[in-house]
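Here is the structure we will look at.
Other chains dropped; remaining ones untouched in position.
Chain IDs A and B follow the sequence of writing; residue 1 opens each chain.
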Amino acid sequence: MINNKLPKIWYGGDYNPEQWDAETWQEDNRMFKLAGIDVATLNVFSWAMIQPDEETYDFSFLDATMDRLYQDGVYVCLATATGAHPAWMANRHPDVLRVDVQGRKRTFGGRHNSCPNSPTYRKYSARLAGKLAERYKDHPSLLIWHISNEYGGYCYCEHCAAEFRVWLQERYGSLEKLNKAWNTRFWGHTFYSWEEIVPPNELSEEWGGGRTNFQGISLDYRRFMSHSLLECYKLEYEEIKKHTPNIPVTTNLMGTYQELDYFEWAKYLDVVSWDNYPSLDTPISLTAMTHDLMRGVKNGQPFMLMEQTPSQQNWQPYNSLKRPGVMRLWSYQAVARGADTVMFFQLRRSIGACEKYHGAVIEHVGHEHTRVFRECAELGAELSLLSDSILDARIKAKVGIIFDWENRWATELSSGPTIALNYVDEVHKYYDALFELNVESDMIGVEEDLSNYDIVIAPVLYMVKPGFAKKVEAFVAAGGTFVTTFFSGIVNESDLVTLGGYPGELRSLLGIWAEEIDALFPNQKNEIVLKQSWGALDGTYECSLMCDLIHSEGAEVLAEYGSDFYQGRPVITVNQFGAGRAYYIASSPDASFLQGFLSNLCDEKGIKPLAKAPSGVEVTRRVKDGLAYLFLLNHNAETAVVEIGDEQKKDMLTGEMVTGSVSLAGRGVMILEGNEA
Amino acid sequence: MINNKLPKIWYGGDYNPEQWDAETWQEDNRMFKLAGIDVATLNVFSWAMIQPDEETYDFSFLDATMDRLYQDGVYVCLATATGAHPAWMANRHPDVLRVDVQGRKRTFGGRHNSCPNSPTYRKYSARLAGKLAERYKDHPSLLIWHISNEYGGYCYCEHCAAEFRVWLQERYGSLEKLNKAWNTRFWGHTFYSWEEIVPPNELSEEWGGGRTNFQGISLDYRRFMSHSLLECYKLEYEEIKKHTPNIPVTTNLMGTYQELDYFEWAKYLDVVSWDNYPSLDTPISLTAMTHDLMRGVKNGQPFMLMEQTPSQQNWQPYNSLKRPGVMRLWSYQAVARGADTVMFFQLRRSIGACEKYHGAVIEHVGHEHTRVFRECAELGAELSLLSDSILDARIKAKVGIIFDWENRWATELSSGPTIALNYVDEVHKYYDALFELNVESDMIGVEEDLSNYDIVIAPVLYMVKPGFAKKVEAFVAAGGTFVTTFFSGIVNESDLVTLGGYPGELRSLLGIWAEEIDALFPNQKNEIVLKQSWGALDGTYECSLMCDLIHSEGAEVLAEYGSDFYQGRPVITVNQFGAGRAYYIASSPDASFLQGFLSNLCDEKGIKPLAKAPSGVEVTRRVKDGLAYLFLLNHNAETAVVEIGDEQKKDMLTGEMVTGSVSLAGRGVMILEGNEA
């Protein structure tokens, strides 16, 4: 349990009383009660208010707010306020200001605006965190710490350049090793002195939002920036832990956010929290995958849904309203996938600046007689009903899907074979097929213990880190099923090609050699032609994007290309390796192929769907203490019927017992309690 | 009359003899005579020629030119030459150079290139204007002053930053008030010292050509920049008026140009002038609306058409020739809507730099035997014929359409609900419907006396300035008809939301509450379903862009949404308020709805079309001294028949008397003189 002071699914969100007056605070408390809100995230952007200059701190407003909330039964998720530095600090200590990827020194503005290697920022952010922890360590409302906010963005200033050189010295030890790792003999880039190394931005090696001349330095700079921002987090974390060793600490992550390696970050979070902002046209399964990833970065531990909008966003091009029922449905989707909190940005809508058209529990009209408030209050009541039953329950998946930020950076920095390769999309294709099959999967990192899984899928495993190939071999040898794809096994952790034939370190495991890699134009297709009917698969499917031209070196060829000069050459292979099997998918298949393919693999491993449900109905399961909570989520606007099997189960929202077939209204939700076994 | 030295529609344009030799000047004068040209705009870009260094001024060339023109009957619109600073000034006084929105200090180049808060620019521009006024105050050719040229562009330099802080101190008095107006508690932006405030550009709060984190500062910077440029104008104006208090002064505006609040500017212009550059695919009614706006910024006073091209432009992507007759037709369109001059850029085509492929009365071939020259000469002869008959005649419209630059800035700076909202387009939709109905309208500012109108339309009245809601209430209570739309009544002049329910200050007048605002994707539509047939309206129409979800609070519901979860909720309402009616249009309707809707409103108010004319025929009317001049403009390539009623009217271009039906050739024009009553 995140904090047993509040043993239920926390319900609340970001709250900024400093933007309002006393009359409004009273009204807030009245409405929080109506809505069943029991947690408020405070102090996210209050640095300038709390600290008006270098030496002055004024916590009186925060003191009063925490007391007032607590008196009305609202607990606090307390932010450290370091997500945006004060204007005075930017004015007096310009080292806090970033230099952007274009090489421009910024002036004061925005948020998430501090240079992570700024001495001023590091000094004052850690000091503020310490002061807050010291002051509120015994406050009864304090549930959890929320360090900074949505860390992100890179800096390219001189402080960063200097620290980058230090980081490189630690990583490589010598310039000789660095020159080798970056292959600096290419284009005559040999460095003879650390001072010659400058950050890779649009003034040096990069252009076009992430294209680069030198993958080595660009990849390392991403590692370094993720590390630098994490260092800022850790400095605050340490200050906090000095005073409140037992209060959990988090910072709100952003799902598949590109710039930070969240597997690395999660090691230093007591609990993962994240902000979920799908658009109207985001695939449901992509949101699901992102929840699973946020659960996966900390080995399956339940997480916090820190932010979502009750109604609409403001920063999308077209900010649709969430249709009636959708807020509730998507809230349960989070819970179904591991969230133990349901929290909003924001509890009350601001009246000025760029987020005033972002939805809130309390709208500008200010009263409770709105669709949005009613939906929030209904959900609040339901969550109270659920009490602590689901808290800490786990998802137990037998399929693991590898996701790796460094691999993603490397694939996306690659010059060639195609700009159309998008790592998240390729991973999502495999995830989506399992989602449609109602088969549970975990999103896992490369450090995960694979033996927990029957099947491990690693789409576009371009970068193979030290030891990982051996680990996969052991997994397969012991009976596991491994799946990987085109453009895998190509480079090591420095983005240097593994010589001797693709897929490099994975070659013997897969029993193939990829001689060439063709990149297809956006409208070009090829075909996957099954050599013979195989389970759910038969005949011909489409593939696109890239086509590896492979040779079998022992692998069985399951399907061949249907056209072009490599017609008849293998496109799908499987290799028996020890007690297990390793599949290679040499191109990017269409959805129907992948569903059939993964259905076959699940059949081979005896992995069953959680339920038989029509398309658009999401099914997940959390288990705890021998009980299983089956979530049925109908994303369709129409009623759907789901077959849940013969065991009697309890509908936790109505208390009724159900069995066999259940009927879900459009956008309806059921949570059915039964036995795990 | 602008200046009664030349009591006719002035005909001429920009003339740059400094680019030519003496032989050419003689030829110019000969051809001006052939073309009926009687006014030349001189000295627009001559600063570098007139003032070769800080202390030297040489007016000899200008002296000679003005004398020579006058001898041949050509009057002068005399520019102050401050639209582009000399290269020596940029080199020796870099403070004249702007810093752009990306934070880059510019070097010498272009035009409209001076920092408006540069001490050097202010000193030398005002001094030059004064010297010109002193020298030419008694020159018989001098008709009008033309200060600078097409003011525009913003600067973000340190001088501007410093002056911005001064301007803010004057506007807000205290940082406390500024912090409140900008809602700086949001994202911890509280300012403790004026020095902490920096201009909002791509280094601080803005990105993407007008997106911003902080609407308050961005809105104020637009006000400040419009003000700063106007200050430059006013400094020159004052210098000029010291010497020539009775010679009118103008600067050429640019229609719906985004960056300057022309209602504010027009207060300091003796007469409005503007440059009309439609493209081949600009809707005719948008050009018409822009003329009306240029008339409207100075309360209906006739204006100058300062620039148009005789044939083609150079800066469009594809610079089509004006088809035969189109230059004449569009010239009369300007006159029909209030212009008392017809002037070109340019009288003779330059041979070098970026405007050499911009059309001119005298083309590169240099003689009069061109299509373009012939059309110019024919028009010159016609304008002479018209003499002073139309000068000073007014348009008398009973419909006013509100246009407000600050509201426009605020809507376009808004983060959410949709990037697709374009203020000018929404205004134009209403204007266009009246245009198609041949009903006259005025484009008016929020300071206008509304009692002059029967109907006032305020599309997307997002920002309601102090006192304006009361003014509209008084107008409606007294019997007026008011129309406004979705996303109205939302904020005050600081872009802070009016709490208590949209549309804020307009809520009781309109008798509705807008609970939510949905933003539609580009291809999404909804429908307006009439509850019962109403005049020209019946059945179902399309709407798009944004949909307010409104409740009637007393208003009659005329139509409902046809689909989505808000199907059946009101989309068109009317509220009886005192003796008048207030309409609310909760989405952006298609053209057929708006024509029917405004036709109904005109019928209610007894407002009649000027004539019965087929589509593509524009009809306007100017009145003076009891006489009315009816303009019929056939924008079609084919002949059109227009019914003008039974009164006999005189065709002013042929002298013939006409009545009943008249036939206009393709691209033909008629000006029919009759009685006003």
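What we mean here is this: a residue touches a chain if its C-beta (ideal position, glycine included) is under 8 Å from a C-beta of that chain, and two chains touch if they have at least 3 such contacts.
Since this is a predicted model, take the numbers as computed values, not measurements.
Colleague: Quick one: 2 copies here, how many in the whole complex?
Modeller: Whole-complex copy count, per this file: 3.
The rule is short, and it goes like this: only the chains that are shown with their structure count from here on.
Colleague: At what distance in angstrom does the C-alpha mean of subunit B lie from that of subunit A?
Modeller: Each chain's C-alpha centroid was found; their separation is 49 Å.
Colleague: Taking the complex as given, what residues does subunit A use to touch subunit B?
Modeller: Result: residues 16, 18-19, 45-49, 52-53, 81, 83-88, 90-91, 104-111, 280-281, 311-321, 323-324, 349-358, 363-366, 370-372 of subunit A touch subunit B.
Colleague: Per the contact definition, I'd like the list of subunit B residues that touch subunit A in the complex.
Modeller: Its residues touching subunit A are 102-103, 181-193, 195-198, 200, 202-205, 212-216, 414-420, 494-497, 499-502, 513, 515-522, 549, 565.
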